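As structure tokens, the structure follows; a few thoughts come after it.
Every protein chain of the complex appears in place save one, which is left out.
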Amino acid sequence: MQQDAMAREGQSGKPTARFRQGSAIRQLWETNLEVFQRDKMALFGLLIFAVFALVAILAPQIAPNDPLNPLKNNNGDWIKDAMPYWLAEPGEDEAEGYTNTFLLGTTNIGRDIYSQLIHGSRSALLVGFSAAAAVAVIGTVIGLLAGYYGGWVDTILMRAADVAFGIPFIPFIIVISAFFDPSIWNVVIAMALLLWRDTGRVIRSQVLVIKEQAFVSAARVSGASDLRIIFVYIAPSILPLSFLYGSFAIAWAILTEASVSFLGFSDPETISWGYMLQDAFNSLALSREAFYWIVPPGLCIMLTVMAGFFIGRGYEEVLFPRLRRM
Amino acid sequence: MTILSIRDLSVNYATQDGTVQAVDGVSLDLEEGQRLGLIGESGCGKTTLLKAIVQVLPRNGRIAGGKILFKGMDLLQLPAAEMRQLRWREIATIPQASMDSLNPVQRVGSQLTKLLRVRGGYSKKAALKRAADLFDLVGLDTERLTHYPHEFSGGMKQRAVIAMALALEPSLLIADEPVTALDVIVQHQILEVLRELEQELNLTVMLITHDISVVAQVCDSVSVMYAGRIVEQAAAEPFFSSPAHPYSLGLQQAFPNLARPRDVLVSIEGYPPDLREPPSGCRFAERCPFVQEACHDIDPKLEAIGDGRAAACLRSNEMDVLRVQSEDPSLWQRVEVAQGLSLAEDGQPPPKSPPIAMKGDLDAPLPATISAETPPSPSQWGEVDDAPLLELQNVSKRFKIGGGLAGLLRGDKEQTVYAVNNISFSLKRGESLGLAGESGCGKSTTGKLLVKLIDASDGEIIFDGADLAGMDDDSLLTFRSRVQLMFQNPFEALNPRFTLYRSLTEPLIIHGWKDENKRLDRVIETLDRVNLRPAEVFLDKYPHQLSGGQLQRVVLARALVLHPDFLVADEPVSMLDVSVRAGILNTTRRLARELGLATVYISHDLSLLQYTCDRIAIMYLGEIVEIGPSDQVINNPQHPYTKALIAAVPVPDPTIENPPLRIQEGIPRPTEQFIGCPFAQRCPDAMEACLTVRPPQITDENEHTAQCHLYGEHRDSPKLERQLP
Partner (left out) sequence: MNRGVVYYILGRFLQSVMVLWIIVTLLFLLFRLAPSNPLASYIDINFTKQQEAALLARFGLDKPLGEQYLIYLLNLLKLDLGETFSYSGKSVMDILRADLPNTIYLTLSSLLLAYAVGVLGGIAMAALRGSAIERIGTTFTLMTRAAPQFWVGMLLLTFFAFQLKLLPSSGIAPAVVRYRWETEWDKLLSPVFWRHMILPTFTLALYLHGLPLLLMRSNMLEVLDQDYVTMSRLAGYSEWRVMIQTAARNAMLPVLTALTLGIGYSIGGNVVIEHVFSWPGLGRTLVRAVQQADYPLAQGAFFFIALIIVFMNFIADILYSLLDPRVGASAQAQVS
């Protein structure tokens, strides 16, 4: 009792919204704000995304070379396997007939690795955010419907989730990729088709909890319609949860896209970090110990994925304070 | 011999908003064989005191000073390892919420034997034997040793925890709220076990509770805690006959007493002080009806006042006079009158609705709730219209569990739960009816049926001439504006994401109030009615910024904002502190009269229903077994179940011995259908006819109806032979 009272005390802060403006959207905005104000790591994750987004938008301006076209020396030959200029032996470039300005060297067919890295951010973010949005939206809608209406709606949707849980994820994407023309959208579609299952289940169980709470019954006794209850009472409480799963889904989508590209099921005309690593792997960069080619794309993947994790954990700490590192 | 001696103990909690002095200079002595009741409300520091004694304070807790001497050893100086050895061997603790204190994935028996072997050094065989003995001792079947906690009922879990606490023969037993959240009959049985064990084992007991009636039943001495301090210490008898601190006086007057019902229960208005910055004077001064100038400046010490009693009050020498004065309920209301007067003295009339608070004012601390009740006794209530507002005819509600495709796949057999079974009653305008019974008796389901949160499976519910079953959307919306529900837990009844204004304005929006200014006016008017004043201050608060009592007033305001005709209050005060309960009940009663509301109160607490209701209905396994005028049902119960319920209610008076409880344990599953009387299995007076024939409803000249064979044509049926506890 004592602690309860104090826990309540501890939460009490100054009222932030004027009473006339306590709208659901504003509430949501405040929850989001709280996540990034409270959790510095989540803010850091947001910063990482912001930087990569900037790079992605400005890629053609920033990248010194075309990522796909091989670079040629004065003789018209491809500048194969050039080391980064800060690693290369001085004078080697002039002997080969070019000036080494390559931050990360070139590939075995003379493409500029640094420019590829910059362009790779585009597919990573595109896939990450669109897949995450799809997963979060589908999962939330299914979870809301199943949880709120129950009965046969619930049975059908949750059996569908069972089926989705039974389908192996990476193999599914590979098979999908095989039937459609290679494209980064395959990953998005496959993720949307399968990964709503986790979000859907969690949202559903949360809806079941909220639905039983007295304030929802109170709304019903006051004559609120189903739609009003779902959108005004339940949805604002579970949307932060959708954001949580959405942030994690960004991370999974980026990782998955990388894996699929690495396995060679991506569009060779679109540069992605996974594609770069596949290129390196297939052209035996490993045996040449070409760390300058292998390390940067992986680091970029790791950074963006971690950004998703950080933001997701920020939501977790606000939603489930028990996990909070005391 | 003094077993436990606490000297000047202070405990602090570090929180985000400052240091909370949860326990502040507490001294306490416990003699061998003494049974001390430590009384206090939530946040008074009683549980913190317990945690300090056994040294399991949470991480942010710190003992700021004082000594805890146990048999002469200073526990605070003891190395952690030695302290650990003392726990359970010397000082056993029954923690609060002990329902969840058993490990869910281990058999209860093995938890007990593990304790005996690891902590008591028993051999495997001896531990098994001792475990069986302990189960015997607390009245549990030894077959239960192999069961898991989830197979135990609440009362059985509590018995098991008591068995564990006694396993190592401790010299001191500290029990924190041992019967809270248990049904009244189970509560009675657990207290019985505790009382027997005390005598049998000559235990020294410290019982921590908010419930003075529990203390009256079990303890021989009393300490009262308020805001981190002990304000009164006395033996039980003088404490109950002549309390020596205004807070104790108030507590006793606030407590409903079945044996000696009061016309008006007192509400100690206001809330305990903020322990981050305790006041320099008396901590109770703000809420005290006998407050004087000096009380705000001088911090009273706990001082002996003769008869081995002690109280911390500047006016303790006048206590005999004050005690007589306190019997007058209007004295406790003077708090409110006084505050109203002080405004008038400034030459201004007491403003009903002060002008809308400016932004700066919104951060000001909330004012204490002000109450202006002159609660009439039920008989004085406004005119009672003879046409029933609400009528139930043979209403039943069945739930199906299991079955269906999902159930088939899970392998569940379909079962029917008979939650409400063939009940009929009617309610007039302005009338109040109480529904009582143990948990699972169907009283809450009935409440939900009345407000059409769920629909009846059978029978008719007629509200003001309209059948609830066949309503179209329009008439349903009208119905929704006329019927409201008040919830048990005020902390869950309001959307935590809504400001209070938003919560209160929602019903108005739903019912088409387009004009925002009108809505605001109505909301303010309603907040004013429920004594949340000035209303403007509350408008943009969030629920977590209010205390439980204030929140429950907001819940009441939301129920009344549409000016309904009918209100269902489901356990309206069970989550609240005793001192503020009466305030909520009095407000509800007054408003019901002002608005001509018909009210149904649902509660497990008969004394509370006796206080608030014109009529009481007793429910058992979905049926109404007895219904009639409140005083008739309480003072002249007919049905054996009603008699048992009344016998089980603890009385806050150690001189009144409860009549023995003659009832079998164990409520049958609600999935059974009975040919005869549903209560026959537990009934002390069961006859052969009870098992085979539906009992008749016998009504006397007071409209007092009981559904029992004892008064019908089968009254001479042979009695069933059975052993009674």
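By written order: A and B. Residues from 1 in each chain.
Here, a contact is a pair of C-beta atoms (placed from the backbone, for glycine too) under 8 Å apart; a residue touches a chain by one contact, two chains touch by 3 or more.
Values in this document were obtained by computation on a predicted structure and should not be read as measured data.
Only one residue from A:Leu33, A:Leu87 or A:Leu286 touches the chain missing from this view: A:Leu286. Screening B:Lys67, B:Arg84, B:Arg195 or B:His511 against the full complex identifies B:Arg84 as the residue touching the chain left out. Mapped onto subunit A, the interface with the missing chain covers residues 159, 162-163, 165-172, 174-175, 177-180, 251, 255, 258-259, 262-265, 274, 277, 280-281, 286-287, 289, 291, 294-295, 297-298, 301-303, 305-306, 309, 322-323, 325-326.
Residues 54, 56, 84-89, 93, 95, 97-105, 115, 118-119, 148, 150-151, 161, 164, 399, 401-404, 406-412, 417 of subunit B touch the missing chain (whole complex, contact as defined above).
Convention: only the chains that are shown with their structure count from here on.
Subunit A and subunit B have centres, each the mean of its CA atoms, that are 49 Å apart. Subunit A contributes residues 1-6, 8-12, 14-15, 17-20, 22, 24, 27, 155, 213-215, 217-224, 228, 232-233, 236-237, 326 to its touches with subunit B in the complex.
If you check the complex, the residues on subunit B that touch subunit A are 13, 15-17, 20, 22, 42-48, 58-59, 96, 362-363, 404-406, 451, 453, 476-477, 480-481, 483-485, 487-489, 492-503, 506-507, 510-511, 516, 539-542, 544-545, 555, 558, 562.
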